[in-house]
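Yeah, one chain of the complex is gone here, protein chain that is, but the others are all in their spots.
First chain written, first letter: the chains are A, B and C, and each begins at residue 1.
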Amino acid sequence: MPRLSYRKALTRALADEMTRDESVFLLGEDIRVAASNVTAGLLKKFGPERVIDTPLSEQAFTSFATGAALAGLRPVVEFQIPSLLFLVFEQIVNHAHKFPLMTGGQCEVPVTYLVPGSGSRTGWAGQHSDHPYGLFAHVGVTTVVPATPADAYGLLVSAIRHVDPVVVFAPAGAMDVRADVDFAALAPVPIGKGRVHRAGTDVTVVAVGHLVHDALAVADELAGQASVEVFDPRTLYPFDWDGLVESVSRTGRLVVIDDSNRSCGIAGEIIATVVERVRLLAPPARVTRPDGAVLPFAPALDRAVQPGREQLRTAIQLTLKEG
Amino acid sequence: MPRLSYRKALTRALADEMTRDESVFLLGEDIRVAASNVTAGLLKKFGPERVIDTPLSEQAFTSFATGAALAGLRPVVEFQIPSLLFLVFEQIVNHAHKFPLMTGGQCEVPVTYLVPGSGSRTGWAGQHSDHPYGLFAHVGVTTVVPATPADAYGLLVSAIRHVDPVVVFAPAGAMDVRADVDFAALAPVPIGKGRVHRAGTDVTVVAVGHLVHDALAVADELAGQASVEVFDPRTLYPFDWDGLVESVSRTGRLVVIDDSNRSCGIAGEIIATVVERVRLLAPPARVTRPDGAVLPFAPALDRAVQPGREQLRTAIQLTLKEG
Amino acid sequence: MIRSDPVRLYRTVRLIRRFEERALDLVRSGAIVGGIHPYLGQEGIAAGVCAALRDDDLVTGTHRGHGHVLAKGADPARMLAELLGRVTGLNRGRGGSMHAADFGIGVLGANAIVGAAGAILTGAVWARRRRGDDLVGATFFGDGAVNEGMLLEAFNLAALWRVPVLFVCENNGYATTMPVDGAVAGTIPGRAEAFGMQAAVVDGQDPEAVRVAAAAAIARMRAGGGPELIEARTYRFDAHHTFEHVVRLDYRAPEEVAVGRSRDPVEIAGGRLGDADRAAVDAEVEATLDAAVEFALASPEPEPAGALEHLYASGLVARTGDA
Partner (left out) sequence: MIRSDPVRLYRTVRLIRRFEERALDLVRSGAIVGGIHPYLGQEGIAAGVCAALRDDDLVTGTHRGHGHVLAKGADPARMLAELLGRVTGLNRGRGGSMHAADFGIGVLGANAIVGAAGAILTGAVWARRRRGDDLVGATFFGDGAVNEGMLLEAFNLAALWRVPVLFVCENNGYATTMPVDGAVAGTIPGRAEAFGMQAAVVDGQDPEAVRVAAAAAIARMRAGGGPELIEARTYRFDAHHTFEHVVRLDYRAPEEVAVGRSRDPVEIAGGRLGDADRAAVDAEVEATLDAAVEFALASPEPEPAGALEHLYASGLVARTGDA
């Protein structure tokens, strides 16, 4: 089977949707020359009317996309840096998200916000290394974080077709992942549906984004000691609670690994919802960034702030011991 | 004892700190005439050099405050609407919050962001009724939500004296609360310290902001059936985990009521942290706004989206039945 | 309306005036919850601009938006029902005064966030033109909004991409209580000119003068010109918001208010009609509004169970906030 990289999967999803649906167009900074590499080749294929470089006016172009969506188009807005989402938070949350309810159902806002390279890009330091998906899960904007090339393709396609705004985080730690993929089998991945990457019976590990690969590696390492199920929610909001509850009901144990700040993050939400619905055999555990984390520049410090395999292994082992 | 309203407690805190410390000044929209009523009388007392009306340039004046704080002053920035915090999210999170770490400890950013009337103000609809304190708890900005006049005074004083940025949410539902207060006993309330408003033995109810009063009312109603402890965290970040764990360890049961969206909210964080540290007798429960809530205009709909006493009563009763 | 039509213009101005006066009564009686931002005194601007628009053109309004929505042709009965939070309202009672929208007639909504709508309208007009509709747009905002960065970004985008949007600044001298001279460095037309836009200043109290200026700008825009700005000088006759009827804010001298109110757009437009014509219009407006009030008050309130209808266009049902 041919290999597909995560990055190229995103490109392919954009190209396929632009081909399928004339109303899809791209908006962003340096997307013509494809500085992020995700829009590579698209200018040539679809022309400058559908691959539009914007001035550095994130607030205006985000709301411009809202307006274009209200008028029936399907904009995909690329953001070069995850923290640019802070800059346009008002435009997404207060407008794009709220328009359908506030107008009593008069409109739809089908915008996709794409963040290639979210989380730490080693050496880009404090203002370029955030992973703010939890913020969108809190306000209730559809949020997906694909882990694999096929899911990157399928979720981006679904995001573009979705009638509500969707934020697509493509973690820097996943962008270079490659996988054997049957191109003919590439298909939309339903929003709100998780995926069991590896079945197990002793503990459910929920891993978000690139950390799915770390979770799989740790599960392999521990294979002799324990049977670890790895659950990838893929969509953080709306979350596949039924899928997860099914898994945890079987295993009775829960560990979450998530590359965002601890307090009020998605890992905490997962634990809270699970303990509301399932009686666990042992206390749940999570591995996250610390509270309030800001990523320091020096590479060793940057890594120290991100959740890692070592911590996950310890968390799993602790959970297995208790109960 | 004299009566003090929550609103007047905020005014008094501002006046006392401005008197005590020349470096404190106020910045905001319509604060000279005190449209929110919180700055009433301060222009006359402290003059236009310390009570400064700004143009409608929230981003610039928020960062202006950051700069002034870097230069040794202590700005208090008033925001008329909670969702204005969305508009300045980048300025607070990416700059004010990150400067100390990113500069390797070269600076402090002692800014207070004051939001009088957060949450629903009935009839102000979708863009004016948010309660986004969970967002700040996630990014790690110090966040306080006082429930009583004395705490409003004491926490605002502490916020102003704090060397890091602090967001002070003064819920609309608490602004008209009055209490008998010994003025001589008004004092700073430590940041990060919760308060047991009512001791109990059967269940710990954690209530945030104005909902503390609802929780106390429900606890009274249920007095015949159960002994309810009401815990008011007062500070949401950094949270008084030790105080809460102490309470829940005694009662063995936990219910949280919080007027913000469910997913990735503070209620979920409270449940997650508690179950990590305490073995409960029954599944914990929370009463919150729904996921992704936008407050509709019509008053009955607005109320329907906010958590209320009825729901809290049911949650407590369910929790008591189980286990 | 390329030609002058004094009767129509007067009818619009009169309709808005009397609508507002009826709405004020309903605020006083408590039937309208949350109050309104009365448009009294500024009617000539919405009337004049909308008279120069075609039915298929698009507009966005402000927090002070009743006039914009009515002038574009919304049904006063459904508008009033919206202010009363009834299911028959334009937004099915979900929006209220600050969010009234009527997509069917090109009203993409009043908007409660100052300066936010300009970019949205720019995107919508651009998208509709791209889809082949030969229309233009007009976006209303106050003198306070020209200090919002997001609006200035929208000026740039619209000018750069030559999107035919008429930026209509209603300069009523104040942003709430902030005088324009205390907030705007430079001039309002100067801000548009800085982005290469043509800008004009017009007497906002004279609906015909506004119509002429708007018609000229719109004609240029329809002929392929870029966006333009009109600063309409006006005066707000009443409170910033009806809360001022309860809490007196001291920022406009009575003499100033008297001078401001002396130039009344209703009198100016009415003075151009014969007595009989004017009386006929007045009677017609009164009958329309009598019916509107009756309709609105008789309309049912929405069911609380449906509080979150339309939250997601996708039909996603959000998790409730219950335990």
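Here is the rule we use: a contact is a pair of C-beta atoms (placed from the backbone, for glycine too) under 8 Å apart; a residue touches a chain by one contact, two chains touch by 3 or more.
Just so it is clear, the structure is predicted and the values come from calculations on it, not from any experiment.
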| item | value |
| --- | --- |
| Shown chains that the omitted chain touches within the full complex | A, B, C |
| Identified contact with the non-displayed chain, of A:Met18, A:Ala125, A:Ala219 or A:Leu236 | A:Ala125 |
| Residue among C:Ala159, C:Leu249, C:Val266 or C:Ala307 touching the omitted chain | C:Ala159 |
| Touch criterion as defined above, residue of C:Met150, C:Leu249 or C:Ala313 at the omitted chain | C:Met150 |
| Positions on subunit A where the hidden chain makes contact | 29-30, 32-35, 37, 53-60, 83, 87, 121-128, 255, 262-263, 285-294, 296-305, 307, 311, 314-315, 318-319 |
| Absent-chain interface as seen on subunit C, which is shown | 147-153, 155-156, 159-160, 182-187, 190-191, 193-197 |
| Touch list for subunit B against the chain that is not drawn | 23, 49, 54-55, 57, 59-73, 75, 90-91, 94-95, 99-110, 140, 142, 162-164, 192, 238, 241, 276 |
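Methods note: only the chains that are shown with their structure count from here on.
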| item | value |
| --- | --- |
| Longest centre-to-centre distance from subunit B, chain (CA-based) | C |
| Most central chain, judged by mean C-alpha position against the global CA mean | B |
| Subunit A and subunit C: spacing of chain centres that average the CA atoms, whole Å | 39 |
| Inter-chain centre distance, subunit B versus subunit C - centres from mean C-alpha coordinates, in Å | 35 |
| Centre-to-centre distance between subunit B and subunit A (centres being mean Cα positions), rounded to whole Å | 30 |
| Where subunit A touches two or more other chains at once, by residue number | 90, 94, 101-102, 140, 238, 276 |
| Interface hub residues of subunit C, defined as touching at least two other chains | 91, 93-95, 99, 111, 113, 149, 308, 311-312, 318-319, 323 |
